[in-house]
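Below is one structure. I have some questions about it.
Complex shown without one protein chain; remaining protein chains in place.
Entry: chain A
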Amino acid sequence: MDFGPYLVFASLEGAVLAATLSLTALGLSLVFGVMRVVNVAHGEFFMLGAVAAWFVSALGGEALGLPAWAGFAAALVLAPAAVGALAWAADRAILARVGYDPERTIVATIGLLYILQQLTLMGYGPEARPVEPPFNARIALPWPEWGADGFAWTWPWGFGTTSYKLFVIVAAAALLMAVWAVLSRSRFGLIMRATQYDRETAQAFGIPVGKVYAWTFALGAALAAAAAVLIVPIQQAHYLMGGDPLLLSFIVVIIGGLGSLRGTVLAALLIGMSDGVISVFFSPTLAKILATLLVALVLVFRPQGLFGAKTA
């Protein structure tokens, strides 16, 4: 068997990870960039998104008799909205009370992490539950080959992806574009950026910084939840599933440079693709080792991130 088809297959797996990782990491990066809050509970918002997606699609399927695609579509809207609302409340009830003090918010979000995890364990249980993908046709990957009769497409056995995985990539890209448009084109994006660069002066121009923080925290959590809804038909929902996305998001944010949307997406592509390729050819553990090593090197030699501005 040729090397080529393997590489295409590995890249597709990597692209699915990169797509959801960009969304999750972007949420973490926005929250840190605007609010200077290191949100240790970010992975739990991801987990809650997956669990909420399971509830919505299960409820839609069993109680209302909705088809799988309708349940999934409902989850894609309702889960991020519910998680965002929860994050909004957590900001008002906890983060605002400790005055967004950097150290105290770390401790507070660690506490939030355990609270959310245990509440999920109590309410949802320790099982991993699947969500049915809205569509899941197998797509065999064609491969160009020069045979005896000249050029032809062949379909090496076993190499394929599913229409759902392609959908994840497209949907994540569309969401990223939407976030980019909001940040750079909308009034709310302008207000967010002004708050990020100078909180005090923003207040002197009528910007309600407290409200901006609450909405930013909600948006960051909703992005993680949206990524989880997309991934849950592939991965299953489990109350401990937040650990990996949190670690990988931190890796992406450090490598990409904080507060840079472009850097976050590029770093997510780098980490996601190399994770996919290395996992297929070697082992997933090696992929994590290399990613962590890269973070250490970036922290030592380029603390502002590979793609970040040099001001930090």
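As a convention for this text, a residue touches a chain if its C-beta (ideal position, glycine included) is under 8 Å from a C-beta of that chain, and two chains touch if they have at least 3 such contacts; residues count from 1.
Just so we're on the same page, contacts and distances are computed from a predicted model.
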item: Identity of the absent chain, which is to be given by its UniProt protein name, from "Amino acid/amide ABC transporter ATP-binding protein 2, HAAT family", "Quinol oxidase subunit 3", "Xanthine dehydrogenase family protein subunit M" or "Dissimilatory sulfite reductase beta subunit"; value: "Amino acid/amide ABC transporter ATP-binding protein 2, HAAT family"
item: Residue of A:A63, A:A148, A:A204 or A:V300 touching the missing chain in the full complex; value: A:A204
item: Full-complex contact with the absent chain, from A:A70, A:A194 or A:L240; value: A:A194
item: Sites on chain A contacted by the missing partner chain, in the whole complex; value: 187, 190-191, 193-194, 197-198, 200-209
